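Missing here: one protein chain of the complex. Every other protein chain is in place.
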Amino acid sequence: MKDLQQQKQDYLKQFQSKTYGRNLLKSDDPFDAPSEECGIFGLYSENELDTFSLSQFGLFALQHRGQEACGISVMNKGRIFNLKDEGLVLDFYKDIREPETFMGNSAIGHTRYTTAGDKKKYNFQPFFAKNEYDQIILSIAHNGNLTNAKSLKAELEAEGVVFKATSDSEVILRLIQKNLDLGLRGAIKATMEKIEGAYSVVGMTRNKFFAFRDFHGIRPLVLGAIDEKTFVAASESVALDAVGAQYVRDILPGEIVYTNENEPGLQSFLVRENCQRNICAFEYIYFARPDSTLEGINVHEVREKSGMKIWEQAPVEADIVIGVPDSGVPAAIGFSIASGISFRPVLIKNRYVGRSFIVPTQDMRERIVNLKLNPIISEIKGKRVVIIDDSIVRGTTSKRLVKILKKAGVKEIHFRSVSPPIIAPCYLGIDTPSKEDLISANMNVEELRAYLGVDSLEFLSMENLIKILGSTDHCFGCFTEKYPVPKGDDEELIK
Amino acid sequence: MKDLQQQKQDYLKQFQSKTYGRNLLKSDDPFDAPSEECGIFGLYSENELDTFSLSQFGLFALQHRGQEACGISVMNKGRIFNLKDEGLVLDFYKDIREPETFMGNSAIGHTRYTTAGDKKKYNFQPFFAKNEYDQIILSIAHNGNLTNAKSLKAELEAEGVVFKATSDSEVILRLIQKNLDLGLRGAIKATMEKIEGAYSVVGMTRNKFFAFRDFHGIRPLVLGAIDEKTFVAASESVALDAVGAQYVRDILPGEIVYTNENEPGLQSFLVRENCQRNICAFEYIYFARPDSTLEGINVHEVREKSGMKIWEQAPVEADIVIGVPDSGVPAAIGFSIASGISFRPVLIKNRYVGRSFIVPTQDMRERIVNLKLNPIISEIKGKRVVIIDDSIVRGTTSKRLVKILKKAGVKEIHFRSVSPPIIAPCYLGIDTPSKEDLISANMNVEELRAYLGVDSLEFLSMENLIKILGSTDHCFGCFTEKYPVPKGDDEELIK
Amino acid sequence: MKDLQQQKQDYLKQFQSKTYGRNLLKSDDPFDAPSEECGIFGLYSENELDTFSLSQFGLFALQHRGQEACGISVMNKGRIFNLKDEGLVLDFYKDIREPETFMGNSAIGHTRYTTAGDKKKYNFQPFFAKNEYDQIILSIAHNGNLTNAKSLKAELEAEGVVFKATSDSEVILRLIQKNLDLGLRGAIKATMEKIEGAYSVVGMTRNKFFAFRDFHGIRPLVLGAIDEKTFVAASESVALDAVGAQYVRDILPGEIVYTNENEPGLQSFLVRENCQRNICAFEYIYFARPDSTLEGINVHEVREKSGMKIWEQAPVEADIVIGVPDSGVPAAIGFSIASGISFRPVLIKNRYVGRSFIVPTQDMRERIVNLKLNPIISEIKGKRVVIIDDSIVRGTTSKRLVKILKKAGVKEIHFRSVSPPIIAPCYLGIDTPSKEDLISANMNVEELRAYLGVDSLEFLSMENLIKILGSTDHCFGCFTEKYPVPKGDDEELIK
Partner (left out) sequence: MKDLQQQKQDYLKQFQSKTYGRNLLKSDDPFDAPSEECGIFGLYSENELDTFSLSQFGLFALQHRGQEACGISVMNKGRIFNLKDEGLVLDFYKDIREPETFMGNSAIGHTRYTTAGDKKKYNFQPFFAKNEYDQIILSIAHNGNLTNAKSLKAELEAEGVVFKATSDSEVILRLIQKNLDLGLRGAIKATMEKIEGAYSVVGMTRNKFFAFRDFHGIRPLVLGAIDEKTFVAASESVALDAVGAQYVRDILPGEIVYTNENEPGLQSFLVRENCQRNICAFEYIYFARPDSTLEGINVHEVREKSGMKIWEQAPVEADIVIGVPDSGVPAAIGFSIASGISFRPVLIKNRYVGRSFIVPTQDMRERIVNLKLNPIISEIKGKRVVIIDDSIVRGTTSKRLVKILKKAGVKEIHFRSVSPPIIAPCYLGIDTPSKEDLISANMNVEELRAYLGVDSLEFLSMENLIKILGSTDHCFGCFTEKYPVPKGDDEELIK
């Protein structure tokens, strides 16, 4: 094993001499924010309703969880209709010619995050299974990541099951399909007893709706109601707001919520009692929208408090405090409130980011510094600046930001991350780089401060994060390398 | 003529009983923000350079000025190559197969704003003129609006000139083309002496570059330099930042900047001496990016000051101040600084807006309330709220916002517009509704307060606006109905 | 019931006053030749071979049996791959990107005839059935027409079978699919015991090949061998020539030819013994290629003999004899040999026919007379001409041809049809018009002669046709209205 010093050298070197390989013409550094796969949305009503509009609104509200692709399945008069395509929600719906065909009793939808490698359409969701007459009999949308998908897939293939995609979500689909003769609830139960990892799922058969969540509740899934016959399940509460639904509660770890023929409304079944709650802490720090409330905790509030706490933890004399847009801003305001240092929104984010720049030469690549974030120089020149970001992953964005600020003539830079150092990758639904690329896994705080070239650097402590969240009922795996479920065999499975 | 009372009734009625006509399936109210057509960008170098990358960066920085379409013309070895298409800048560049063909001495580019009616490709810019061998000999990109385009077009057509588009910009192109035997400078001069209205233009012939601005400097146009042989002209200074250019100065009202064979660098020629400066005040209030500096005045600073001034002008007791994102936010911070009332970013904007919702029924249309702006209820419930917006145009967005806030349970709403009442349409490049649809042209402040249902309503006074901007050297036409140039004959010309 | 005289009047009137309805812009008269649906081709080998090339050659040789669409299924390593599209065989194969993927043990193919109404892709063949994992497990190509498809379809739908196309061929597919648990041979046998009408079928499962023919052998199906491990079945013997196969024999009425795991080569099974042979007489008269040999009888020879026989039956004094290209030419040569009257190929057919003319007005439609057939005037002017056509269906083409000849200045026209009068439609795989549109069902020979305006008109007698074919072992339904199988319920089923 290489000694630590060597490791650091290697780490640094890759950013100096790096040849960007197949990404030569893309401007982006290895992406420098953790990324999650997918928002999910489902609704069910005893009456036929305009699932076209409602799913559009719900998915639009979850767009921040995935911009690569979009899809829905609609249940109507015993048939399931599926549609999915690349692109944003409003683009997707714009291209639908006949909204009237989307009337139905139920709809599930999915917004998909852009993963690097496998943008193939067969991995878009919702997934579906057909019968021998080419009719869809089952459809699901999944957010999360299984840790034993690889072995389960091998097992199922040995039994003759045929897979059409490379996503772990299909393992869930095929397991339910295979077990459908146990009844819907039985099939889901049998599936949950096989799969491991993080999963929040919504789905439908030709006449039933269901939603379920893994035994730790790692990825969020909230339940709401539009009226007493119309129910909604979604990744975040903003999707309830978007369709005019009242929040009911979060779906429980290990719970199946479902409809059946004989009883009205939604039924609940706990596959396992007394599961521990371990919702991902990063949802609050970065992913979820600030106006979402998950497990009773408002996201904006967490962020504002994290700014306050880091001031307490590491006070500093400065002239202004700036938040890196968008998720750093509430923390910067919290910091300002706690410290009295003036908050200024003087780092301007270009809102039309989304696609990479195409640049033919390394020379031009190096010019891409302040295209996405541009400072108002007159506001920061000669000032002592506190800059607050939600986290530091690879360090490349932070490094670039420091370069921008210095070029703008700031006097001092005090960098604050309102999350603890990220020292381990996530195997439970977030697309983080591997350990070699996580800068805090390779440098201590002082080394990193020197590398970034800032006057001070501070990370929110684990203790403070726990205080802000109010409990340890979360997954903190990326900060602690301790995960609620074992790593499993599938880290290389295309997520 | 209808009496004022009746006029108000009619105005209000249209929002109650309105049938939305051809927009039935679009979710949007008649758009409720003024909109400008276009950002322009041009660069010229004595050396051949990577105009592909530089124009990409420059246009990307101007994307906020137009998202409908994008185009560039590149001059290379005596040939002009033109490319334009629908969509955003990064989409446009992504679809370019061979960046190497974009090496050249000069490039001009254009980002086009979505107008309602005439999205035809023939109106995309840059425009170009060809010779008898189908070669482009002249290309221009224009931001602004001519007021005598209609009569000039008729005059030119009578002389045998053939028009291919419906845009007033083509009048500029054809006039220059027609006068090219006067030399390039002469042709531009002859053109400027004919056309009236607002225009900032960049352009090229097969071996020369030029930029010029109308006699009042209504639309912005700044000049920068990358090195001593490479010059940039653009709508806003952010485009200079984006390509690594230093700001040199704003192009003067009535000035032509151009290259010629015999002299190095850029030449300047004043078609008319001592023109008055009348840059559009709305650029500072709404259009321009906060990190832009126009005519020496930073946009962010204007906005922050406007918040401070409106506090002075109309102080109020309140618990929090909220800015309507994005342009209301700096004003809200200014207001907070001046008043000591806590600023909170608790009105969350969905960043994926851009395209309209498609909704099949009126019932569903009415549900679209907080899809684009969603409040964090816990932060505002029971509170006295100051809400700051950049302006009030039709009043529909404000009305909807008040509805959202009330539903969220705020105790008091104090609405502040950090621009004076808009009482007249713009004929000089901004796409405002006609007078019947401008709510401040139809109601006084108290009537509007009652209509919105807020506890207090205040507009920034003209006096304060002038103080903030530092002079009366601006166009304030939409606030005063007094324009630097007469209205002309072309208000119905498709812009 | 209308009396016969009225019926004739009505018949004639439709060609005078006709408004062409939806075909307004098409030049064609109601099509005036009988048309058959489809050529089929199948091959099987114990070795893997280049099914790409062989099926291309085989289908190309059957192109005359259908030009609308083309498709193949290939069996390779236990998987079935299907591809079908509009267009001609060589266009279809040209668009195939990766010929190497077409290596396999078996291929079946289909060329589809253009029917008026239902060109939907779902009706293109080969048809296939999938299992629950979306894998093709069965594929067939069918030539013929079932007479009880309608009732069988209703029966199957009642049992829960789901149909995806509107073709009767899918009934065959779904019946085999449904009965697969009887083993392949059993499933085909069960299917044949249910379906009625005309059918020649080739097909495959994931590891077996089969071909079968109805109990009367109405549509042709020949068997050949490339080597002792490689077998071919096809609609006509020309497809055997095209792949270098030797003719073995015609598949028998009521026979299933198939492969199984345990025995080498092809197996044969007679579902019903001692079936009568009733191959369609029109195959010899019009459809089949002259170089094909069906049931031991060469097609060219039949045609040449028919010309000889009609001379015997109705001799005439004339200067030259002309055959209407292409199928009338061998008969004209036979007529010339028998009569000594000089044969001249002076009616020139434009070889690029295939698609209709688009004409905007009736005036222009009437000009379309000699675009498809143009005479060499110098060769026929002032001459007594015998014109020989294979058949007369609606009479419109014959009428038009007479007009052309008269305009060219011929002195006498002696029209000969080398088939008997067509008095009844076909329900067994040929696309003929209904009785009201069959001119010989509405006029006797003398009436028709007068209508056409020719000097003499003669049809080959049934007696002579039987003599030429050597037996009554044929279907003569269109001449006699006596069919080997009852009409059934499905005449309106889209074929």
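Note that the chains are named A, B and C in the order they appear, and that numbering of residues resets to 1 at the start of each chain.
Definition applied: a contact is a pair of C-beta atoms (placed from the backbone, for glycine too) under 8 Å apart; a residue touches a chain by one contact, two chains touch by 3 or more.
Values in this document were obtained by computation on a predicted structure and should not be read as measured data.
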item: Among shown chains, those touching the left-out chain; value: B, C
item: Identified contact with the non-displayed chain, of C:38, C:218, C:242 or C:441; value: C:242
item: Candidate in contact with the missing chain, chosen from C:361, C:434 or C:480; value: C:361
item: Contact residue for the chain not shown (choose from C:148, C:205, C:339 or C:370); value: C:370
item: Among C:68, C:319 or C:379, the residue in touch with the chain that has been omitted; value: C:379
item: Sites on subunit B contacted by the missing partner chain, in the whole complex; value: 129-135, 161-162, 164, 177
item: Subunit C residues touching the omitted chain (full complex); value: 25, 50, 52-53, 56-57, 60-61, 63-64, 67, 88-91, 93-94, 96, 99-100, 238, 241-244, 289-291, 293, 298, 300-301, 326, 329-330, 333, 337, 342-346, 348, 350-361, 363-364, 367-368, 370-371, 374-376, 378-379
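Keep in mind that, in the parts below, only the chains that are shown with their structure count from here on.
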item: Chain whose Cα centroid lies at the greatest distance from that of subunit A; value: C
item: Whole-Å separation of chain centres (CA-atom averages), subunit A against subunit B; value: 35
item: Euclidean distance of C-alpha centroids - subunit A vs subunit C, Å; value: 61
item: For subunit A, residues that touch 2 or more chains besides their own; value: none
